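Showing just some of the chains, left in place.
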Amino acid sequence: MELETHSFNIKTRGNCDIIDITSQIENLIDNSGFTEGSVLVFAGGSTAGITTIEYEPGLLEDYPAFFDKIIPVNINYHHDNTWHDGNGHSHVRAAIQGASLTVPFINGSMLLGTWQQIIFMDFDNRSRNRQITVQITGNKF
Amino acid sequence: MELETHSFNIKTRGNCDIIDITSQIENLIDNSGFTEGSVLVFAGGSTAGITTIEYEPGLLEDYPAFFDKIIPVNINYHHDNTWHDGNGHSHVRAAIQGASLTVPFINGSMLLGTWQQIIFMDFDNRSRNRQITVQITGNKF
């Protein structure tokens, strides 16, 4: 078994911006030559998350609406007393979503469902440049 | 270190059906001969999730009731404008629950708590046949 650690950068608009990062991860697996193993996708930072969803326009409205409802922007957060940057909700959303995801692959292909994409979600309240880590572990033969 | 990728199928009733898949995973570890490592459990598809819970009748009511409350069935989802299949809530529930779980094991036994089972949750709004991937990584000696 071998492992390789890669990364790539994306620009986001913040405010629950959802970015489909599936193809970037597929390309890294393709180019690495790994055939069987798993890929760990990790978001460094405390206002972002990683999960899977069907990446279609309806859910790109529904999923942010869910966060707006259960973790509203316009209530008081003690976090804002510490930093005054108005993103208390961003931190709470990121903590419940989670910063990492691991996906298995065989024959060089991730075992995702047909309508299942890997997404990066930026919960911060402003545009951000983000680095995503992709660590591939497995066999090359 | 070595890795093996296995899978098994289950039939679910959908609608927050919770299936205890702990024994299937234990059997795969037992039969593989791995002694120390980790097992990655992955749900392919965008309307299902994996987590751990105490698998007892009370929580099998409480956990679905929690999803019914924070992500109701009977509100409008933009997703349904795209597909008209009435399962917008299923997708939102799956995205917040998460599709993968990794559990460490030593001496061939997963380090679960006594009352902690691995569950597959089917959030779709109909009965489904599901394939679950179980990738075991570690040492066999």
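Every chain is named by a letter (A and B) in the order it is written, and numbering of its residues begins at 1.
The rule is short, and it goes like this: contacts are C-beta pairs under 8 Å (C-beta built on N, C-alpha and C of every residue); 3 or more make two chains touch, one makes a residue touch a chain.
As the structure is a computational prediction, the values presented were derived from the model and not from experiment.
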Counting all identical protein chains, and not just the 2 shown, how many does the complete complex contain?
3
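Definition applied: only the chains that are shown with their structure count from here on.
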Cα centroid separation between chain A and chain B, in whole Å?
19
For the complex, which residues does chain B have touching chain A?
1-3, 5, 40, 42, 44-46, 70-71, 77-83, 88, 91-92, 94-96, 98-100, 102, 133, 135, 137
Chain A residues touching chain B in their complex are 1, 36-38, 51-54, 56-59, 61-63, 66, 69-70, 96-98, 101-104, 106, 111-113, 115-116, 137-139
